[in-house]
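The complex is shown incomplete by one protein chain, all other protein chains being positioned as in the whole.
Up next is subunit A:
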Amino acid sequence: MVLLQRPHILLLLIGTHQFLQCWIAFGSVNEEGQKQAEFSEELLLKPLPDHKLLAHFHFQSSGPPSTSNGCHHHLFPKAISQLVQKFRIKEMELSFTKGRWNYESWGGFDPLSSSNAKPPGVELWAVFDVPQHHIDASWKNLTHTLSGLFCASINFLESTATYSTPEWSFPPASGNVRYGTLPCEAVCTENLTPWLKLLPCRDKAGIALLLDRPSLYRGFYHSQQLHLTSTGSSSEGIDSGIILEQTLTVVLQPNSEMAIEVHASEKHIQPSWSLSSIFGKQVSGRCVLAKPSSVYLLLDRGLSAANGLTSENFWSNPSFELSANPDRIFLEESSSHSKSLSILYMFQVEKYCESEPFDIGLMWKVPVAWLCQQTPLHASRFLMGSGNERAAIAISLKSTQFTEGFMSANSKDGSCELRVDVFQVVPWYVKVYFHSLRVFVDQQPRAVSDIIEKIHVSPSKDKMSPGVMEVVLKLPCRVNTAALTIEFDKGFLRIDEYLPDANQGFDIPSAIISFPNFHASMVFLEDDSLNKSPLLSKFQEKCPVMSYTEVLLVPLTTPDFSMPYNVITITCTVFALYFGSVLNVLQRSVAEEERFLKAKAAKKTGRLPLLLSKLSAKLRGRRLEPLHSPPSSSSFINSKLVLKVILVAGLAVGWQYFFS
């Protein structure tokens, strides 16, 4: 008992000591009145051209610097702050996505799509603030922690064969980045629940109340993200703590019942919707802890142009009707290469309460058609070739309406170039031949050195590391189509390396196509309130335009999974046959001579044949004798055996007696 008590006491001592330290630290901060933990909740709704609606939830909590605050937090989730402190993460992004972002109809040039369109499955990247040789260990621990936190198989990213180290094409360019994806990860509500747990009000109050699982997962696209930025342990001394952004982007199809009621005659009209019709719930007031708690409705440039809304007449909206009056309307700052402007309607949730819940609806009056702003080049990726031996990956880039506009704007200066970065990770069993890289511009094969400005390749090592290819393309602006093809051999795996559904095939993660010359940003006028809204200030940041290509499914040849024993036994038999027969042949002559000598000798004194013949004669002559003799001999053996058994038993008893 004494032994058992000691660690308790020790633990208690340590615990109290730490608690005191923390408490002291916490108190001191409060006295100083430094940065407080903040939390904001925002929802952005955006009608999409193909009769769908985008809902973008944005929750941001910022934790005060750990040095000044100790280990206690008001709002900030403790799990995340511990994670950041333990693994010294500078920046991290984790996304769970289901479905594919439709770049052609949902756009790709605005900040919303370039930062929230993610590849299917899980994507994780992290920047660490540790020495170079510790990064991999930190990454491994991080994946395990996250997989526990979010109930996902992120721990599969632990092995070196699944994650890569982008050199320069990945946006947060530095050597400490690790990037990994799990394209086949199934994303569902079990990942959402732990994600919601990080919110101070969970989904019990505020905007998060809208997150009704059935209606969320019914959508066309669902991406749940966690973005961490920390300056906690930077050497610069400026300590602004940790900022945790949790976003959830869903593309939903509004129920068209309302539209049918009102405009049954018109087919092409956009379906009208309201929050309650989409999510089946209403917002009954804000989360008490959230500082700004607001809902936005964004009409992008194309839509506002189609509605004829300009900076003068944006108060009147001829084509649709809002069920609630906006508290504010923001207008985008006019940019250089588009005349139309996006319009943002803002609704403050603070004004509403339980008895008067917030609901916003949009009723279309006339059919409107518009196009979202697209990426300069539309990227898609496909496989070429047939059979299970080898194939080729092709990344094709097609010009969009944006490029045409851009080209006409820049056509005056003759040498106009479009820079495109391609970042492609391939798993090791896709054995890429980098020397087979071909570039086609406008369907004409071109010399690789003409088009590719910079290339960085790290070839895959079997079962060790994936293949990474980073390419910078310099395309002429007038390009219509461009294509990159690269050949690969399909690898053959051991039977236990195949997934349970081996015949389904393996996924090649999405390639990232980014356009570093273009930045998507939306700057809204009326700056005074912008400081309060993290979502809008995020829109103002210049983020590079990037898009993800499709995930490719590569079928690999399978061995026969039921055969291991057969293969082992048959092969070993053949080898034994080889060994035995060669040895037999080699020693045969010696044996032959011996046999010859023996045969000679046997003629004189054949003892063994003699014995055998005697025995046979005995067996034939007196049949009863052998039958009688065995019992006698067996009884003799039995008596001996009994003696032995008794001896052993006696020994055992003695042993037992001696030691007890």
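Operating definition for what follows: contacts are C-beta pairs under 8 Å (C-beta built on N, C-alpha and C of every residue); 3 or more make two chains touch, one makes a residue touch a chain; residues count from 1.
Please note the rule applied: contacts and distances are computed from a predicted model.
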Under which of the names "Glycine cleavage system H protein", "WD repeat domain 75", "GPI transamidase subunit PIG-U" or "Aminotransferase class I/classII large domain-containing protein" is the non-displayed chain listed in UniProt? "GPI transamidase subunit PIG-U"
Filtering A:384, A:553 or A:582 for touch with the omitted chain leaves A:582
Looking at the full complex, which residue from A:64, A:241, A:292 or A:467 touches the chain that isn't shown here? A:467
Where does subunit A touch the missing chain, residue by residue? 386-390, 428, 431, 433-435, 455, 457-464, 467, 489, 491-496, 557-560, 563-564, 567-568, 570-571, 574-575, 577-579, 581-583, 585-589, 592
